[in-house]
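One structure, pasted below without further comment.
Omission of a single protein chain aside, the complex is shown with its protein chains in their original locations.
We just call them A, B and C in the order they show up, numbering each chain from 1.
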Amino acid sequence: MQMEASWNLGKLLTVFVVVLTVFGVLPLFLGRFQVVLVTEALILGVYALSFDLIFGYAGMLSFGQSIFFGVGAYTILYSFKGGLGLAVSLLLAVFVAGFFGLLVGGAIVRIKGAKFFLVTLVGSILFYLLALDNRWLTGGSDGMVVPTVFPGLAENYYLVLGVSVTAILFALILVRSPLGLVLKMIRDNERRAGLLGYSLKKYKVITFTIGGGIAGLAGGLYAYTSGFVSAGFFHWTRSADAVVWTILGGAGTVVGPFLGAALLTVVSDILSAVVGNIYPVVVGALLVLAVVVFPRGVFGLLEGTIRNWKGDSGG
Amino acid sequence: MIRVGETLLEVRGLSKRYDGFRALEEVDLSLQAGHVKGIMGPNGAGKSTLLRLLAGEIEVTSGSVVFAGRAVTELSVDRTSNLGISYMPQRPSVFPALTVEENVRGAAQTSLILNRTDDESSVKTLLDLVGLGERAGVRAVELPFGEKRLLDLAMALATRPRLLLADEPTAGVDRGSAETILGLLRDLSLPDSRGDFGLKGLIFTEHDREILFDFPDEIGFLHAGELIVEDVPEQVKSHELVRNYLANQRVFEDFKGDVGKDA
Amino acid sequence: MKDSGTKLTRRSLLKGVMSGGLSLLAGGFNSFRGYSNSPITIGLQAELTGGLATYGYWHLKSARAAVKRINAEGGIDGRKVRLVHEDTETDPITGSRKMKRLILKKGAELVIGSQHSGVCLASLPVSRRFSVPYFPIGEATEITGSEGHEYVFRLNCSVEAHAEAGYRWIMENLGTSWTVVYADYAMGQSALEEWGSRLETRGGRIVGKIAVPQGTDDFGPYLQKVDPEQSDVLVIILYGPDALACLRRSAEMGLSDELALFGNTGSVEALDIDFSGAEGLWSITNYPRRLEGTPDELMDVNRDFRDMVGINPGGRGQKGRIVDASHFWVPWEVVNLLKEAIEAVGWEVNRDYSRLIEYLEGADIPGSLDYPQGDKFIRDVDHQGFHSQYIQRVDGGKLEIETELPPEYSEYEPNADL
Partner (left out) sequence: MSKLAFGLLNGVVWGTVLALLSSGLNVVFGLMGTVNVAHGSLYMFGAYLAWICFSFLDSFWLSLIVSPLAVGLVGVSIGFLLKPVRKDPILTVLGTFGITILLQGSTLVLWGGTPRRVPLPFDSTFSLFGTGYSFYRIFVALVSGLVLYCLWFLVERTKFGLRLRASREDPELSSAIGIPVFNLFLLGFALGGALAGLSGALIAPLVSLTPEMGLRIFAIVFLIVIIGGLGKIWRSVVVAIYFAVFRGLASIFLDSTKGLILTFSLALLVVLVNPSILGRSSANANGS
């Protein structure tokens, strides 16, 4: 997180243009399935980013992100059924999921620590059960097909790339803004942030609203590109996915969640093709390792390496 | 607008109980604008509890607090902070992962969307004031204890308080930093330098008798949750219980564990 | 003490990482084959991990055996068959991605679908998007109903087909007052609707509907709701661990002594029923677990079929795994059906699928070694297959076939017209 913070705008912009160019021409080098995989990794990266804003920046370990992912996905379904266009539908997904973020955040804002984890976990269990129970609305565990014409793989990719870039820019601006500073203060030391005049409730609810909206965007994109939705979108293991990606990638950074999501999407794809059911074992081991040995994730490792080069070349 | 000589803070019958334990009992207290008040008393006497009640960090069991003519008894800590009461906690309380500059900027900023230039300049002024200008880019966690305390003070001042509540500002702090802190508090409490920060009053708790009897206008002595005496330093010194306390201070200091601190 | 000679500059390293990264990504790229004489690639979506892992294990064996046999006999139209498979992890989201992986990366031109209805439904849009024929095994009715499309064919019976065949048999043989214990999610809920509505239009009565959430540990409170005085039959629509737990608790509570127990296909599928709680349980199945139960005229071909898949006459594999008898034959038959259809219409890779689809629509399929389950037909309006179903009973720890219900017995009103 220090690297991101210490970079000035010009440097950041250069990196951004380079990365964007690489991603822009990427489909030319990739097979059709790789395009699908990268598209999915980007969507999941946006989803993990939404969790990272809540955890990595505001310090709340939420296992409830799947609620907003699911809400966003179903918003797209019904928005399409109502004949609305893609852009409007995605916006709607952001707003509806953001509204749910506001409600959920408002309800749980006073809870702290390990209990917060429990409350959000039970929250996503509840939403999943509600989705199962209201099959007329959600299609239950079997789900529903989203009524849309599938666009081409490349169109999908560029759409998702565009949305991801927007989300990243938004997040970068947000975390470097005074508001972002307040969130980091709350993460680092709630008590003092309160003593300095910041209403913890207000800022936590704001974070949940923003995080919810972005998760809804990811859910909406997912529903659109995969063409289906199901109650499983709400399942708390989806929340856990976001947690794992973010921790492995590097919490408290904007790039980390994308790294984590991409890494695990690729690892899961390779592993499940090679050895099948050993994947969860690997992920579990990686998570333990990450927590105990490199709590700042892959991004933290990368950053450390780069710092070492800097130190070497300087000396 | 509060003028020198008018009442800044008016406390009536303030009490606090934890599960039946009386941390503070029927405390009456007032502070005139322009005055500095020192609070002394043994550990567990309720000094921190008093300051935290005034700051709104913990809930009042009974009694009332009026600040600048406004009842603030029921307000939460962020509201009182925004009204101009700033509380500097007993132990250093900084944002460890953020830089020194970010710590102060976070306290000083007045907009949520934009980094305003006048915020930036006040951050710089404050850092220079406490002597941390050179350390602006260091992460707070890496600061030694004394500098953390300086940072604490800079943050407490950054909110532009009218009343500063400082809880043992020099306890455990190295000599150099302690002098900086005391010098600042003393300067800030001089009428002509108050204009810079708009500070109208200061209440602090302290163990060290030299500091205590150095510059405050009034001193209060807390014992077992009760405000035994509150008067000008000379009068307080002559009070029997205070004399006892001062004589035995070494004994008190050896006593570990402050009952009020974590409650 | 730094050796500047071996030190990497940042620039060169960045370059190395980038080109390495690109070649790594590009290296994984599997070019899409599309020339005749090349093998025909058939994909299989299998549940190898997760809740339905037992099913996927057998589906893969069954498909592999079929492909092996065809290749040994010269392939399809002289072209070899290549089987590619992916694990859905019993999860629709993963399953949908794996469907794309099969088609886009592994070049599957035809895909045999999953056992999991959610995975099948999630894969339907993919099948339509890439115009790849899809043969789901999942039983949800809407797969060949409201959500079906022209590329989807289901050889095995749907939930509604089980209901159509099963309710009549129960009414005629076990009783007309039922209590239904069902899984409280899509599979159980839709089954309840389909069984229940049929029962009630024919004058039967559902005395109690007991919904049970997935993963219930304590069945006591749920089964307490069963009133043996009022109902003749306890119909169990559960699968796997829940079915097992329900049967055990109903035996403990003495329900099995007071009324007849009837289970849907999932209730005993791939489960060891060698325990007292299962004794006397009736159930419906697409295909007998034990060789003895298969029709006499097909007994020999079934012996061969089971040999090739690796299943003994008792319905277990070499390691003692119990087969999901009701479904494992589907991949075998789909592969054989594809061979038959492709050879009949002279279809080539990457050509139009329309003639293939035309051939499959309304196909009449006679029982044989290619189709060991028995005679069946695919209805042209909704691409739903119908075949014989069997009523079986647990007797002395074994599943004994009681009755065979012919294909027509299952046929219900179509829900779609493609």
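Note that a residue touches a chain if its C-beta (ideal position, glycine included) is under 8 Å from a C-beta of that chain, and two chains touch if they have at least 3 such contacts.
This one's a predicted model, so the numbers in the text were calculated from it and none came from an experiment.
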Filtering C:200, C:272 or C:408 for touch with the omitted chain leaves C:272
Filtering A:123, A:197 or A:232 for touch with the omitted chain leaves A:123
Considering the whole complex, which of C:224, C:354 or C:368 touches the chain not shown?
C:224
For the full complex, which residue in C:86, C:109, C:139 or C:184 touches the chain that was left out?
C:184
Against the chain that's been left off, what residues of chain A make contact? List them.
59, 61, 107-108, 110-115, 117-119, 121-123, 125-126, 129-130, 132-133, 188-192, 240, 243-244, 247, 277-281, 283-292, 295
By the contact definition given up top, give the residues of chain C that touch the hidden chain.
49-54, 184, 210-213, 215, 217-218, 220-225, 240-242, 244-245, 248, 252-255, 270-272, 275, 321
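As a convention for this text, only the chains that are shown with their structure count from here on.
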In this assembly, which chains make contact with chain A and also with chain B?
none
Rounded to the nearest Å, the gap separating the Cα centres of chain B and chain C is 72
Report, in whole Å, the distance between the mean C-alpha point of chain A and the mean C-alpha point of chain C.
34
Of all the residues in chain C, which ones touch at least 2 other chains?
none
Check: chain A positions touching at least 2 other chains come out as none
Chain A-facing residues of chain B, complex
55, 57, 76-79, 81-82, 86-87, 89, 93-99, 102, 105-107, 109, 111-115, 139, 155, 158-159
Enumerate the contact residues on chain A facing chain C in the complex.
22, 29-34, 36-37, 40, 129, 132-133, 135, 139-146, 150, 153, 222, 226-228, 230-233, 269, 272-273, 276-277, 279-280, 309, 312-313, 315
So, in the complex, the side of chain A touching chain B is made of residues 1-2, 5, 177-179, 181-182, 184-185, 187-189, 191-200
